[in-house]
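Let me begin by presenting the structure, written as structure tokens, before commenting on it.
Note that one protein chain of the assembly has been removed; the remaining protein chains are unaltered in position.
So that you can tell them apart, the chains are marked A, B and C in the order they are listed, and the count of residues begins at 1 in each.
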Amino acid sequence: MKIRPRKTPPTADARDRSIKNIPDTKLPVALSEKMQLLKPYIEKNYDIITHSFYLEGNPRLEAVAVYINQVIDIEILNLHILKPLMLNCDREDLLTSGSHTLIETIYKTSITASRIAKIANLSSLVQTIFDGITILMFDGLDDVLAIDIHGGKSRNIDVPPAEQTMRGSREGFIERVDVNIALIRRRLRDPNLVVEKTLVGRRTRTEVAILYIDDIADPQIVQKVKDRINQMDIDGIVASGYVEQFIEDDPSSLFPQVYSSERPDKLVPYLLEGRVVIIVDNTPLALAVPALFVQFLQAPEDYYERTLFSSYIRLMRYVAWIVAVSLPASYIALLSYQPELLPYDLLISFSKARVAVPFPVVVEALIMEIIIQLVIEAGLRLPQQIGQTVGVVSGIILGQAAITAKLASPIVILIISVSVICTYALPASSLVLSTRIIRLPMMMLAASFGLFGLSFGAIIFLTHLVSLESMGVPYFSPLAPTRFSDLKDTFIRTFMWKMNKRPVSIPSHNPQRQGNTGEEND
Amino acid sequence: MKDKTSSTITSKQLIFVIIGSQIGAGIFALPRMVSGKAGEDAWISVVLGAIIPFLSVFLIERLGRRMPQMGFTQMALGLFGKNVGSVLIILFIAYVLLFESLVVRSFAEIANLYLLPKTPLAVVLLFITISIVYIGSKGVRVLARLNEILFYFGVLLLFILIIPVGQADYTNILPVGEAGLKGIARGALTTAYSFAGTEVLLVFYSLVNKQEEVLKAGLIAVCITTLLYLAMVITCLLVFGVNNLQRILWPGLMLLKVSQVPVLERLEFIFLVFWMGMGARPAVNMGFAASLSLSQLLKIDEKKYNTYALMFIALAIYILALLPHNLLSVFKLWDYAGYGFLIIGLGYPLLYHLAAFMRGGKMLV
Amino acid sequence: MFKKLLLVFVIVFLVFSISGCWDYRDVNKVSFPATGAYDLHESSIAAARQNQGEPLVDLTVIIPNLAQDVKKPFRIERTTGILIGNARGQKPYSSPGTYSAGVAAVIILGEDLARAGINNMVEALFRGAQIPKTENFAVAEGRGEDVLRAPIKDYSNMGEYLKGVLKQSEKRSFIPSTTLYQFGVNRAPGKNPIMPLLTLKNQKVEVTGTAIFKKDKMIGKANLDESRSLVMLRGIEASGNIPYIIKKDGQILDKGSVDVCCGGRKVKMDCNGDKFSYLITVYLKGSLIEHEFNKNFIQNPDLHKMIENQIAADTKSDCMKFIEKMQQEYKVDCIDINKYILAKWRKEFQNQVDQSGFIENLDIKVKVKMKLKNVGELT
Partner (left out) sequence: MFRRCVLLILLGIQLVMLAGCWDYRDVNRIDFPLAAAYDLHEVGLRALRDEANQEQLIDLAVILPNLAQNATLKFRIEKTTGVTVGNARGQKPYTSTGTYSPGATGIIIVGEDLAGTGLNNIFQALFRGALSPSIQNFAISEGRGDGILEAPVEDYLSMADYLKGILQKSERRGFIPATTLHNFEVWQGPGKNPIMPLIKQKNKKAEVTGTAIFKKDRMIGKANLTETRSLMLLRGIKATGNVAFTIKRNGIILDRGSVDASNKRKVKVERNGDDINFLIIVMLEGNLIEHQFGKLFTENENLQQMIESQIASDVKKDCYKFISKMQQEYRIDCIDISKYAVARWGKELEDKVDQEFIENVNIEVEVKMKLKNTGELT
């Protein structure tokens, strides 16, 4: 959001208000006292399990493992942590040398423990329990061990429903943030790829990973992204949409300024271009910032198909966007203000079709537009199979009935459905939503002032587009501040071996992307 | 004085701003006005007419180089003292209001004549004023970007005008040189009037981040405008011939009505729809320049209050545009506005140079 | 504060846009004419002949009926006024809906009106902003209104038939097509317009030649053969069929016809003293359509040459006959050659060139170059 200058930057404690009511006392040595301290926080939760056991040796040392059910990998805990501790650990040097050697033993024996940390005070202890980390408490040792063995069920990686491609990879992100990071890491083995993690939301403490390539991305942009994310002083976030709305530049604009996608193979090229990718835990949609307008009209398979075909398809998308926005409006303007513009016989057939229809053109077009939008919404809300049939059936039957009942002329139904199809031909779903909205004001302007109103609307939208910025980068970049070298990849996509430089519109450090592969056949 | 990064434009964008403030609705009437004076050799006088804007660009750039880091208003106040300087600035703003109200009025007349015959003129003018305020309120960087994309769009549109050259008759521009030096000179003067807009450089000079490239940018801008004017005048001469040109109010638009394109029967409606952006462009640029110098004059903080100054300027342009009786009186006023351009475009820089020379470099701030 | 001001602006804008759709006209309430005919009103034909008094003008228009189950597919409306715009202004009294003038594709002029001068009649079309300048013009022998009222069975209305015949007619035949723009341009000094001529013969409308104009008054008619040479001399790239007969001392060697397309002309003008002489070379390219059965081109190689010479000679003699008629009868430069004089000495000859005596004492020579491109599939 537009960074409103805050009076005072948010202090650390202001953000962790929820932790405040947990006293920051030092942990006592005796196990029973520790359990006493922990009881008020964990006894109410049915899914927090406390597993007490004895360490092998005489006299036996009592210990307790505290973990959340189904969040950690129960096998690893039993086989690799509890079993070795219970059975074969020599007790004598345990007590004497304190918890230091204990970590050594656990480290050696429990091979899957990824991170082991010592916790000294109660508030961070309670917080780590609820973060889903296993706690080992020993009688007689004041330190407590926290072992991060995440597990639990999660969706397996499969094709993202919204973004199908013929030739691209079939892998899509899932809800687990570390799996998502792994998906990207597997595709981008560059040592400069930096993954930074912050926690967002005071209560949900969702992990947000910020990925960028250190020697490519512009440090100012990275810093701006981090600042905006840190400024999010919110109770909890459940989807990346929250983050998007907080970090975009102009929330009141119709056009999306943050690119979101479920496909890792779409985000890796953006990382290579110097953009910052934000992955939020529990949501498969990752964000890429800064986003340009032309980006929403590009699809991943443009780069997998051969040049001519992909350029052709990309040009068709631009035509689709222009048609989706302006076709109904120009139909209204043509038919009610400047009919002489049409060729003569088309004009006569139009007015013959409209003789029987009682409504003026704009009412007719608006009715059809609203009906078709509602049909689409109905189609979305119903389960998959029924949704499809509802869409198709109502489209045909409604249209036919409207024509026979002479409520709408056949031409207006054709025009509205063509523009709806064009809207859904656009690859990025956020642009589809904004196009559906833009169409209405354009129709209103066309209805009141004809082609003049239409061109006035076009100028206002063009100015709005040109004035937008995404993270300081001009939003309409390769067109408004015309960057000729970027035009290679905007309307058409030149040959892969010709794209030697990174796009200029995204500020980046080393612009050289690839040597000139293959000798220039001059 | 001004934080460099946020409100500056590159020299490449300056080219488009200058072209943007020159080419407006006047380009359509230019062939009639020039061929009225210079007959068949109208195209020679167009080339000659370009000398005045070249001179003006050169003088203004020299001025800026002599006093870098100084805005147009600061320069005036510095050189001429408080009240004389502000009088000069107010004169400049008044000139901009008068000139732009003519530009806006003629564009509104075209839109009214072709697209909305029954809509009262005041409504069409209101649309243009709203677009002036909206575009101006976004700041100079956005203005420059918009000018850039509208320029490429405009050049594309002007290529459409060349379609009817197929029906041209080359004898219309022969014999060359028969209009005599006096005719060509008078024609050159009328062309110079339609170059009005170069004086936007006075205000935008200080907004360019790399000051040394301004001269090159200015000269390129005037060259491009001259080429576009030349193409328009020659096409109209070839297609209509001098005798007919005097009869047509907007020969540029009539060009499109001459040939029959198979599918789109009427090219000029489509052309006018896309020309909407370009029609109001000189008013937008000059209006912004005037509001900038007004807010600097009143010493109000540009960032916040520039929009109000712009609203005031746009309102003034709106009211002034409603005054002329009808289009014929607008054309009569066009010549007076032309004199205004000569005074502002050439007179001001000369006056400043003189004052700077007399001041010998020390300012009274 | 700025937000409030913006709000005010938006409200004002909305009030304007909602309150007034001044220009709104529903498309099915607008009547679109297919063709128009301008005639002198009966009462003022006599007065117009001696060109005094204020002639009244008839505007007849064919408008297709839009409703489905209406008996007649189109209706013909006639209104009178002092000028065409005024006649158009009388429409609301007798025809429903708004009338949109700019859509008619062909305008027929009555002969009397054409002779009386049509500058003022065409003015309303020229001045209208919504009217394209690409309407085709034609002169009808007698009244234009009768051409429109002729019964038409095999086309939707007379407008379609006329549009088919007249639009770009030079591509199909030696008939010149004149649009409003061409008429306007040819009123300049040194130029004169020409228009196709329509006649109503036993309920059927045909093109029977060209109407010769002096500036905006029709002064003569040329039949089909003469209009062929007129079109060639004027340099219009027209194409059509030309027959030929090769005679050698009395008996016919070969008879046939060639599809000729005239590829423009070159005019060489030189002036000695104050006498101007022209040399017009007409370039013809043709392809043989048919000729007598038993001759083929391989046996007698010179047949190809003979056909070319024969056609060139025929065309040349036609053209010379036409030029002679032009200089004697029409006394007006209808083949567009005086503009080359003006190209050289515009100031000097600006007003001389259109005087009546000028065209007669020009000596105009014609050269025709014919090239037979192909002879079809047979040898």
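In this text, a contact is a pair of C-beta atoms (placed from the backbone, for glycine too) under 8 Å apart; a residue touches a chain by one contact, two chains touch by 3 or more.
Every value quoted in this text rests on a predicted model; they were computed, and no experiment measured them.
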Chain not shown, its touching partners among those shown: B, C
Missing-chain contacts mapped onto chain B: 32, 36, 109, 112-113, 117-118, 121, 246-250, 253-254, 325-328, 331
Contact footprint on chain C, counting only the chain that is left out: 29, 54, 65, 67, 69-72, 74-75, 81-86, 88-98, 119-120, 122-124, 126-129, 216
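Everything below uses one rule, namely that only the chains that are shown with their structure count from here on.
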Centre-most chain [mean C-alpha coordinates]: B
Mean-CA-position distance for chain C and chain B (Å): 42
Multi-chain contact residues (two or more partners), chain B: 116, 119, 265-266
Multi-chain contact sites of chain A, meaning residues that touch two or more partners: 337-338, 340, 344, 449-450
Complex contacts: residues of chain B adjacent to chain C: 40, 113-114, 116-120, 123, 126, 130, 133, 137, 167, 169, 171, 174-175, 178, 239-241, 243-244, 247, 254, 257-260, 265-266, 307-308, 311
Partner chain C, residues of chain A touching it in the complex: 335-340, 344, 347-348, 350-352, 354-357, 360-361, 444-445, 447-450, 453
In the complex, chain A residues that touch chain B: 337-338, 340-344, 449-452, 454-456, 458-460, 462-463, 466-467, 474, 476, 479-482
